[in-house]
Structure formats: structure tokens, C-alpha cells
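Here the complex is missing one protein chain, while the rest keep their positions.
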Amino acid sequence: MEKITLASQLLQYLITGLTVGSVYAMVAVGFNIIYNVTEIINFAQGEFVMLGGLIMVFFHVAMGLSLILAFPATVILVTLVGMLLDRLAIRPIRQPSVLTLIIATIAASIIIKGAAMFIWGKDPYDLPAFSGRNPITFLGAVIQPQYLWVIGFLVFVVIALSIFFDRTIIGKAMSACADNADAASLVGINVKQMILLSFALSAGIGAVAGITMTPISLMEYDRGVMLAIKGFGAAILGGLGSFPGAILGGLIIGSIESFGAGLISSGYKDAFALLVLMAVLFFKPSGIFGDIEISKIKRF
Amino acid sequence: MTLRRISIIATICLFVVGLLINPAQAFKGTYKVGAVFSVTGRTSFLGDPEKKTAEMLAEQINNAGGINGHKLELIIYDSEGDATKCNLAVKKLITKDKVCAVIGPSLSGTSMAVLPVAEKNKTPLISCAASYKIVHNEKTGKPYKWVFKTPQTDTMAVEAIYSHLFKRGLNKIAIISVTSGFGASGRGELIRLAPTYGMIIVADEKYGPKDTDMTAQLTKIKGKAPAAIVNWSVGPTQVTVLRNWRDLGMSSIPFYQSHGFGSRKNIELAAGAAEGILCPLGSCNIAGLLSASHPQKDVTMKYSKDYKARYNEPLSSFGGHAWDALQMVVQALSNVGDDKAKIRDYLENNIKGFVGQHGVFNYSLNDHNGLTKDAFNMVIVKDGDWALAD
Amino acid sequence: MLRITKLPITIFALFIIFFPWIARQIPAIDHYTDIMVFAGIYCLITIGLSLLMGYAGQISLGHAAFYGIGAYVSAILTVRYGLNPWACMCIGVAVTAAVALLVGAPSLKLKGHYLAMATLAFGIIIFIIFNEEIEWTGGPDGMAGIPGLSIFGFELDSVEKYFYLVWGFVLAAFVFTVNVIQSGTGRALRAIHASEPAASAMGVDVSRFKIMIFVYSAVLASLAGSLYAHYLNFVNPSTFDLFFSIKLLIMIALGGMHNIWGAVIGAGLITFLSYEWLHYFEEFDVIVYGAILLLVTIFLPQGLAGVPGIVKDWFRS
Partner (left out) sequence: MDTVREENVLEVQKLVMTFGGLMALSNLNFQVKKGSIKAIIGPNGAGKTTLFNIITGSFPPTEGTVKFKDRSIQHLKAHKIADRGISRTFQTVELFGNMTVLENVMLGCHTRVRTSFMASGFVLPQSRRKEKRIRESALKILKFIGLTDKFKDSADSLPLGEQKLLEIGRALASEPELICLDEPAAGLNETETHVASSLIKAINAKGITVLLVEHDMKVVMNISDEIVVLNYGQKIAEGPPEDIRNNSRVIEAYLGAEA
């Protein structure tokens, strides 16, 4: 076995960081979609990712549905869960404050996690990689084809969302809600429906993240919490509400983890990302892209 | 999952029916033995088979007329892997249920949390957890008076692996471990024993018990070009490590897993990546592979057959630890009755050449574990199944 | 409307005094005293947290860390340096106060979600440190051999003796906290909760008050941690993980955030649920927690402590 060069190692860290970071970025984008419309931080966001992975395993592996069919079926099912979350846990709250909403979504995430444990048990599940497991070697670093799928889907989500928000009427209506809910309802936009839609959309994106990451890292019932924390961190790092910020934040956190684990100490991997996050919060609380005054107007 | 539920309900029904049909079995009185396992929670893969094994044994013993005519009453509590809960449960067993001995807990951490309870209440406790610290009082250098344990220590697993590496002439190794009690304890022993076997540790990496990707750590290891990698973890992370190892094209570096790898489920989940993996396993994992002259051949074969018949699932090596612990208590009970102090003395002085699932035990004043590294067999994954490694 | 009268406190104190005796009379619950020790330890934390979250309106998802710092300071100093446990408890309080000040000062400038994230991150970082600094903390395996407590040579070696010690602390903290709530300080805290700009325009140093309460709640958590360590004679990191912080949140939300009694009720109830009454649900007890939390948030925003008020209103109308 020949030694790999430092440059190749660094490249490998970067590739890993970007892959993991893409998943965080998708979670963070999900956070932002809901946050922009409702100012709620949905702590159950990570559970969508977990459900995406496990439901995909159910459709694709257990039921034998082809990838092309299982993928949309999974996304639709998780989207429904997202809508249920809004209807059953968020909308009934009579005195919404930041604290009660945080508690409600934490409660929802505990329930979803418990239900997943009930259905799937505690074992991890595997999903075949979309296009095989033959690694591609690039300048001494190794790239799994699945890595490209993960990054590719992030790009796809970004493009699809920017078209949605900029070009479609519903997307524009959602942006309007985000900017000023009262004004939006005056011009005839159904704000409640837009909130429902935001939950659906971010659940769908969570599902995509879960489906694409499962072939790399398996999936089990209690993955959601850590993913939610990292995704939330990414969203805050980039500036809550800012989509470019969310993506950048995700990729940064993924890279810090990867480089931190590789170059400094793998035991403190998670701590590095969180330390950087705390530093940003303390010195520039609005995040990299965020601006407290105008954070809500940020769009793609 | 549901299968497990159904089987539990079915066995309970059978048990009830059995009691109704045969109520006349006369017992002289009951011997109460307590047990605490992490039956649920993150570490249920340890406690669940332990509980099943203990229940099966108790039933077999009572069906065969009990212990010298005394019924064996087994009281099992679930610690959920939580130190506080475990502490409460053991106190409840001793003070409320008045058991004469306790078997379990399943984890090193929870065992450490109940040591003082057993010592203070002068109740024998046979732990089913790995760490040598459970039976080694750092202040006195001797075992705690009332505490024993059945599983092989990490030390033995490390010795088995290092001996194997030494035999193959590999000495430049990379270690990677999970930051849980199991991983940290194994890592400690790997580092401590390395000089004894002439091992040079070129990389010492870690990952969290919920991590989803260890590519960065493995890349760093790759950069150090070790002759072999030793991974120390339990649960899903040991599979993820394997998959990353293969994905990074590092298959040419021999890969050793700890004894935590002893479940066939892991081989399945690795999706082919486990081929050629080496690990040390207790005899009960590989009963079928043992030669007919092996001292443990009979006990392990019987246990494995009974377990499969009763629960319709493959044997997990962890259940064997509970088997060893309970059988020792039963042997003590049948010889000295249910006096706590007598049981303790019996365990320390009279468990000699006890043939268990994980080895042949010899307890003594200075050894409350009673095993040597021979309790492990080096095993290799071949064609998706275990095979003895040479 | 927030007067906390003496009568319930007296009844509560009497209940605590007679609890072990009552438990001893009924064999089915004679181990409840042991569980009550832990309920008391958690109560100590929730009392501070209730002041912080309910009265001052500041969220913290990292209090497990302060609980852990108290426990580990006690553990490390007694086991590795042989210090007197009471001295360790005081040092633990000092260390925790310093850490809380260091983290609280910048964190408490943040609001809402940002504050939640900062405290969450802090809690996880401390948890990682407990796991990683093996030479100090014993790593994930934890530390054993922590000595018990004694007062002037009188060993607190039985469950009942420790019960009185812990609940003595709880009562003291409770009365102290009630006094604070009913003083100008409590008024200032509620003012901050209602409107920060108005509070500061009235001369309330908002950030100083927030930090003061943050430190106070951290100190109570640290005391609880020390009591835990000396009772169990053992600590390991998983006791102080993120889920514990969330469990504290569940306790407070269930009991009622805006009422100090809620902290006591919530801590007691959740302790008994998790250590005794929810065995039936096995590991699915988490679903029960989730459901409790969600239902309380939706239907009982004032928590259980708000029930008497609702009943009273209902009878009146």
C-alpha cells in the first residue's frame, strides 16, 4: 500500500466535507423555508431526513420498487408527514412564542423518532448506491459515485427552489408571506396554506437528503437529532433565512468537521463545528449572510 | 420487530398455560436472583439477548425441578443503559426484592455505577460487561470483594488480536475507535499493551457513536500507510467504518474488528465489505466450528440450539455472558443455598474449571474474571460467514 | 397574581418530612424514597431553570452541561486529589459560575433561536469534553469511587439521610427563589420577559439581570450535579447528554413555566414516570414524553401548575 500524499489527503477531506456538508445544506435550506414563512425553527427537520432514508429502504429494498418509482413515492410520503406536522403540532398552538414553538417541534421530533423506532426497530438499514460502488480516483483522492449524487441533488434543489420562488406564482406568494404576512393576506394570499406548503416543501427536501445519504452512511431511527443540530447550525452560520447562507453554512460545517477530524482531532470533530458556530454567533450574531434588519428579504 | 413482539406474547401465553396445566409442582421455597440488563435503549443489542437467555435458563431449571427442590425466581429489571436507572434498579432488587445475588448489568458504565451498591449491601454481583475496571479496585490493586464478571476483558481481546498480528509479522498498526465506553476502554488497552507485543501505533483516530461518516479519519490513516487497522466499536458504526474503508479503496490493508463485531447482522449490513475481516470471538458464537474435542463444544452447541428453538433468531454472543453468570449463581445456590456471603465465598473459591459459553472459568481471590486470552478464537469472515482464522 | 403564599410551602415541607416514613409503611412503594432523591436533584435544576425560562424568558438547551460540570468537579477533586466533598461542591459552584458567566455574557445578547442554538452548542461541546478528556474524566466509562457525604462525622450513608439532605437543599433553593421572584428582582425579570426596551428605559440593566439569573440557575444545576455524584458515587458522560437538557425542558413545560411550583411538579412527575411508571412502555416511553410535551404545549400552555387557575375560572363562569 503506497502512502498517499498530503495534497491528496487534503483533497479527500474536502470531498468528504462537501458531501457531508451538502446533506447539512439541504437540512438548512429546509429550516429556512419554514423559518421564512413562519419564523418557526422546526427542530423536527432532521426527522424528515431519517424518514426519507428509511421509507426509501422500505419501498426500494423491501417492496422491490425501482429507484425511479421509489424515489418520488418516498418524497411524497415524507411531504405528507411534513404537512401533518403543521396541522397537528403547529397550527393548534394558541399562544405561539419562540419558546413554545421550539418545544412543540422538539416534541414532534421525539414522537416521529419513537414512531420510526416502533416501525423499523433500532437496526440500521442499507440502501444500494444509485450507480454502483466503484470508486473514482481523482488526483489520489477517492470519490464514490454516490458522493456525486448527493452534491448533484443539492445543486438540483437549489436550482429548483430558485425557479420556484422567482418564477412561479405560488413561490412568489410564499415570498410575500415571508416578507409581510398581513399584507399578503390582504391581497388574498391564504397564509395558512402557504405555511402548510412550506412544511411540505422542507419535508420533501429533507427526504431527498435522506434518500441520497443512506447508501453512504446507512440509516437508523435516531439519526435525526444530530442532523437537525448540524443543519440548524448551518442555517444560523449562514444567517437565518438566507438561502445562499444556508448552503454555504452547510458546506462550511461539513468541511470544518472533515478537516478538523483529519488534521486536528477526530474526537473533537463535532466540537470544532460548534465552536466556530458559537464564535460566529458571539461576534456576528446575524451570521455570514444575515442581516438582522433585512434578513427576511433575502431570496435566491 | 413485530415478530419479536409476537414471540414474546406467545411465550408468555405458553408459560401461563404451562403453569395452569402443571400447578402441582411442589417447591420448597424460592431462591430469588436479580438481574439488570439494558433490555431497551441504544444498547439493547446487549441486554435483549441477555434477558432472553436468563429467562430461558430459569425456565429450564424450574421445569427440571428447580435447584435442590427450590424454585428459582428471576427478577429482571431494565436499566435502559442509564447509570441512574441501573443504580435504582439494583438497590430495589437488594432492598425491596431481597435477592441473594444479582447478575448484570450489561454495560461497563452501568456496572461501575452499581459497584458501591453491591459492596455496601454485601450482595454478590456478577457483571456482564467487558471492562477490567469492574473487577479491579485501583486503590487496592485487587478485585472488589462482592463483584465478579463473566465477559472476557478488552485486555484479552487485544491480546488475541495482537498475538495474531504478531504471528503474521505485522507491527505497524492504526487504531480507530468509537467514543463510547466500549471503544474508549478498548483503545486504552490497545495503547497499553502495544509495547508488550512490539506494536507501533501510527494513527489513533476516533469517531462518535452516532457518526455517519469516518472517511476523514480513514484518509488520515491511509496517509500513515499502516500494515493493519484495528477498529474498536459496537453497533452500526463498526459497519460504517468498514464501508468507508472499502469505499476509500483501502481493502488491501488487513482490518481487525473487536469482539463487538460478533453478530451476523453486521456481515449482512456491510454489504460485502466484511469479507476478510478478522475479529476475536468467544466460543459460543462459533459453536458449530469448534472441534469435537473442544471442552466447550457441548455447552455451546446446546445453548445455541435451545436459543434458536426458543426465540427463532440467531444467537448473539452477548446472551452467553448472562448464561455464564446465571449458571454460576445456580451452581453456588445448589451447593450452599441462598446465603449471600456463602454464595460469594463459593464463587471465589469453588468456581474452578467451570465450562461456560465464553470460556473455562477459574475464579480466585485475585481474579474475579477467571478467563484468559484463550477464551477468544480469531475468526475471519469468509463467504459471508464466520470461519476460524489460522 | 403571583403571590406565593406560605401555606402551600408549609404543606409541601411537611409532605417532604413525612414522605420516607409513609413510604416505609407501604411495602409497594418503600423504594420511592430512593426515587425521590433523584426527583429532588432534578428539582434543584428545574427551580433555577424555571426562573430563567419562565420568569426571565430566556431559553437554555444546555443546562445538562452545568449539571455535569458540578458533578465532574466533585468527582475529579475527590477521587484524584482527595479533597473534602463539601469543599468540592463549593469549588464546583465557583467553576460553574465562572463558566456560566463566560458563556452567558455573549450568549444572552442573543435572542430566541440564536440563544437556543448557542446554549445547545455549548451543552454538546461540554459533553464532548467529558467524553474526550479521559485522563481527567475517565472518558465514556465514567469515574467510580466518589466518596459519599458526611456532616461533622455523621455519614449520610442511607437513602433516607440523603433524601433529607437533598430535599433540604431543594427547600432552601425554593424559598430563596420565591423570595427573589417576589422582590424587585423578580419584577425586573418579568419586565424583561414582557418588553426589553421598556425595561431598560425604566433603568433595568437587562443584560446584567439576564446573566445574573443564568449564573444562578447554573449554580443550582451545579449543586444538583455534586449531590448526584456523591450519592451515586459514580459519574459518566451519558447522564449529561443533550437528551437530559431536553428532559429538563419537558419537566418545566409539563409543570408550567410561569409558576415556580411547576418546576417542582414537573421534575417530580417526570422522574417518577421515567424511573417507575413508564416501564410498561419499554423504550417507547420516549413517545409518551413527546406526546406529553406536545399535548401540554397545545392544550395546557400554563402547564399542570396552571390547572387550578383554569378550574377556578371554570367554576366562576
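For the reader, a short list of remarks on this structure follows.
Letters A, B and C mark the chains in the order given here, with residues in each chain numbered from 1 onward.
Throughout what follows, contacts are C-beta pairs under 8 Å (C-beta built on N, C-alpha and C of every residue); 3 or more make two chains touch, one makes a residue touch a chain.
Since the model is a prediction, treat every value here as computed from it, not as a measurement.
The residue touching the chain not shown here, chosen from C:27, C:82, C:153 or C:197, is C:197. The residue touching the chain not shown here, chosen from C:76, C:188, C:250 or C:305, is C:188. In the complete complex, the hidden chain is touched by one of C:42, C:130 or C:216, namely C:216. Hidden from this view is one chain, which touches chain C at 1, 176-177, 179-180, 183-188, 190-191, 193-195, 197-206, 212, 216.
Here is the rule we use: only the chains that are shown with their structure count from here on.
Taken pairwise by the contact criterion, the protein chains are fully connected, each one touching every other. Using mean Cα coordinates as chain centres, the one most removed from chain C is B. Taking A-C and B-C together, the pair of chains sharing more C-beta contacts is A-C.
Between the CA-based centres of chain A and chain B the separation comes to 38 Å, rounded to the whole angstrom. Centroids built from CA atoms put chain C at 33 Å from chain A. Spacing of chain B relative to chain C, judged by their CA centroids, is 36 angstrom. Multi-chain contact residues of chain B (touching two or more other chains) are listed as 44, 179. Contacts with at least two other chains are made by residues 131-132, 283 of chain C. On the side of chain A, the complex with chain B involves touching residues 1-4, 6, 9, 12-13, 16-17, 19-20, 118-124, 126, 128, 133, 135, 137, 142, 144, 213, 216-218, 220, 222-223, 226, 257-259, 261-263, 265-267, 269-270. Looking at the complex, you find that chain B touches chain A at residues 1, 42, 44-45, 179, 205-208, 210-213, 215-217, 219-220, 222-225, 236, 239-240, 243, 246-250, 252-253, 265, 269, 271. Within the complex formed with chain C, the residues of chain B that make contact are 39-41, 44, 78, 80-85, 87-88, 91-92, 95-96, 108-109, 112-113, 115-116, 120, 131, 133, 138-139, 179-185, 188.
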